[in-house]
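Note that this complex is displayed minus one protein chain, with the remaining chains in position.
The block that comes next holds subunit A.
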């Protein structure tokens, strides 16, 4: 026997839906308040944490990197402003500002030799030496963060990957793929020959020559006609390891 829906049944149904809706809203409201409270607690804890570990954050590069990761996960950027609690608590604004200036200095001082491309590790050593042994150590992570801030000032500062190596660029302009390929081929030995490039890439004569000579003109490559086998070589100072750049000074 089948009952057809009566007016009462319909009304009861609507009532139930209303109840559910109200209940749902109430639950959501509680949840939101709860979350807000949690965030407040969290922010407070983070502040307390920052105060408590202030020295660790300032002095230990590994700890600093972990702190940054933690902040990024919860959507807090301690570098976003020079003012405010983060700068005051940690002196971060000054730290990266100073580091930025030192990075610019290092890039300018070595530009004549490397054409405005520098090995990240070499840059790190250079900056470290410039800061002296008493200053807090600087990690790669710090350098990359500081360069990220420099980017906003224009001038072309950027970090990019060539093969296994990370290079810091301090001159505007992009390396096209051909130049990038040549740099990658030069990795390890520090130089390439035209023949070597052509064998590896199957490029035409013109394309190879053009790429190599434009690297020369940009000051990123240097010519070497002194090889014992008379093969003309193109060297890339920016690929030189950190230790050899250190001796230059």
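A few points about this structure:
In this section, contacts are C-beta pairs under 8 Å (C-beta built on N, C-alpha and C of every residue); 3 or more make two chains touch, one makes a residue touch a chain; residues count from 1.
FYI, contacts and distances are computed from a predicted model.
Selecting from "Electron transfer flavoprotein subunit beta", "ESCRT-II complex subunit VPS25", "PRELI/MSF1 domain-containing protein" or "Protein YIPF", the unshown chain of this assembly corresponds to "ESCRT-II complex subunit VPS25" (UniProt protein name).
In the complete complex, the hidden chain is touched by one of A:137, A:163 or A:219, namely A:219.
Contact with the omitted chain, checked across A:113, A:139, A:180 or A:198, is made by A:113. Interface with the hidden chain, as seen from subunit A, comprises residues 112-113, 191, 216-217, 219, 222-228, 233, 235, 237, 240, 244-245, 247-248.
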